[in-house]
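Quick one: structure below, then a few questions.
Entry: chain A
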Amino acid sequence: MAKFIAAKIPEGPLEKKWQNYKDQAKLVSPNNRKKLEVIVIGTGLSGASAAASLAEMGYQVKSFCFQDSPRRAHSVAAQGGVNAMKNYKNDGDSVQRMFFDTLKGGDFRAREANTYRLAQCSAALIDQAVAQGVPFAREYSGYLSNRSFGGVQVSRTFYARGQTGQQLLLGAYQALLRQQAKGKVKIFNRHEMLELVCENNTAKGIITRNLVSGKIERQAAHAVVIASGGFGKIYYLSTLAMGCNASAIWRAHKKGALMANPSWTQFHPTSLPQSGSYQSKLTLMSESLRNDGRIWVPKNKKDARNPNEIPESDRDYYLERKYPSYGNLAPRDIASRAAKEQIDNGFGVGELKNAVYLDFAKAIKDLGKTTIQKRYGNLFDMYEKITGINAFKEPMKISPSAHFSMGGLWVDYDLQTSIAGLFAIGEANFSDHGANRLGANSLLQACVDGYYILPYTLQNYLATQIDKPKPAAHNQAFVDAEERVKKQLQTYLNTNGTKTPDEYHKELGKLLYDYCGLSRSRKGLTYVIKEIQKLREEFKTNLLVLGDTYQINSELEKAGRVADYFELAELMCLDALNREESCGAHFREEYQSDEGEAVRNDDDYAYTAAWEWTGNPSQPELHKEKLVFKNVSLSTRSYK
Partner candidate 1 sequence: MLGFSSTISRKYLMAITGLFLCLFLVIHLLGNFQLLLPEDEAQLQYNAYSAFLSGNILVKIIAYVLYISIILHSIDAIYLSFKSRKSKKTRYRYDARKRASKWYSRQMMLLGVILFAFLVIHFYDFWYPFKFGELTLDQQGNKDLYQLVIASFQNIGYVAWYSVAILALFFHLLHGFFSAFRSLGLYHPYYAQIIKLIGVIFSLLICIGYLGIPIYIFISR
Partner candidate 2 sequence: MPMKLQLKIWRQKNSDDLGKFNTYELKDLNPAMSFLEMLDTLNLQLIKNKEEPVEFDHDCREGICGQCGVMINGIAHGKPKNITTCQLHLREFKDGDTIVIEPFRAKAFPVLKDLKVDRSAFDTLIASGGYIGVETGQAPEANTTPIPQEIAEQAFDAAACIGCGACVATCKNESAALFVGAKISHLAALPQGKAEREKRVLNMVNRMDELKFGHCTNTGACQVECPQDISVLHIAKLNYEYLRAKLKK
């Protein structure tokens, strides 16, 4: 039943593919560009950089974000850094190595050509950011500084203190606003996309809701770019912002865009644990803490002593025990899973027994408090702000948390979805990270998609639209879509049940954490699919949203997002159930070695699972994009 789908990867050797593509891509002459309109949804790094770059080329851009300003997009929260192949350290870095690291980090479940292009375009990004005024860390000499990040052996991570995402985003945001001042970009803040409008399987525009006036608006364009980020917030508790949602991609999916590998979610090992049922998010603490912190749990489940009073002999440094060579620096997926194992087995610490200790006592003793203060001072401050605990005196309590969606809208080499004229960039697409993303690669992918890839590939598409009639917002497709949206919003208000969107979201999130989170099993997934279906039915009849649609109504916004999550959640479970192997972030309990390590099945599952909406959320249709590896040999990831 599964159909094969084509990624349209250009011919030629790996290192020439992108150049070949660019050499042959269709162009649009400058005087034609101003006649072509593009909609960009989302103003994070990928959205803002794409919108700015397209406007600079001369296209008319409409840029949408649900926040009060484009600068709020959640790229702003990325702490660690951005990878780029500059080889400034002269330590043997190369495009080939970066490509291989990324592919291996993703457990060989990404497209070779895409990953290679990511590495190829990385260097230019640093040039661009520096020119925009991004204050990257520098050496005394004035040259750019680097550090190394998990999973690689070279220093290729550029950073701006612990606020790299913020600084890169501000660069892109400022470029975007510059184009706004020039009249090339129209910014629609506090607007949410509620529907994709297609004619003949070609994207023609969107329907949006003005979140202040409540007005439903039709927006037509020659192409639509979705840059709405990831959907880790589906787990409710996550490192994502409260507003992060799947609605843009999900509504595109329901119009025919395929969703690829939706179940692949990265769990970040060092976030703060939940402290109560009221909790709304789990704050991320930079992974760099694991460079000096030691992770442990008490050997005795019932040990209620203060952590400082537990002697060494009663502590289990389980990462050091299980992965002697990488120890506390094991990759994210492995560290997260190991923590979950301890917590599940009852060794968790803290009031809710849902955390593990991250201990700096030894580092403070060996290196001195000053050094630790210098390295992690701001993180310790942040920890104290949130928990009220001084980590110099007491170990931190950390736990894994939903973080990054490797899955997303399926796109071809052009970053075009299976709907013509609909493109997906950044975290919203599934693209380059395979089954697990390496640290500091997400900022990179967002920027590279927006600055360097989309401007070429979108132009290649727009060149075919010059002589077509301009999409018109008064067309029947728009009228119908607007009606549907209005009706749907009214339905949420009319249900008048007893539970709020947040309550449903929390329940759904808990189900996903437990059964489609860090580890999954056939039994659990089969069970949870039924539970999700039940909850979804209940949601339809028992939702409680007050107010009306003609004003600011956050609850109404949430209702739509949660409704989409309910459908997406089931697809995630179906995807996880379908993939009978363990790879990267996807760990199926049935497929593990005797030592509990992931066992990949390259013979049967070296493909991207791209799901098609059939109208019934429980019966999506699977398409397989076979992953062909010509330039690397598939090896087993080992961090022992």
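Operating definition for what follows: contacts are C-beta pairs under 8 Å (C-beta built on N, C-alpha and C of every residue); 3 or more make two chains touch, one makes a residue touch a chain; residues count from 1.
How these were chosen: all candidates are chains of the complex that A comes from, given by their letters.
It should be emphasised that the depicted structure is a prediction, and the values quoted were computed from it without experimental measurement.
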{"item": "Selected neighbour of chain A [touch, this complex] from 1 or 2", "value": "2"}
{"item": "Touching residues on chain A, where the partner in the complex is candidate 2", "value": "49, 52-53, 56, 67-74, 76-77, 86, 88, 124, 126-133, 135-144, 160-161, 163, 166-167, 170, 173-175, 177-178, 180-181, 187, 189, 212, 241-243, 275-276, 278-281, 283-284, 382, 385-388, 451-452, 455, 498, 500, 502-503, 544, 546-547, 551-552, 554-555"}
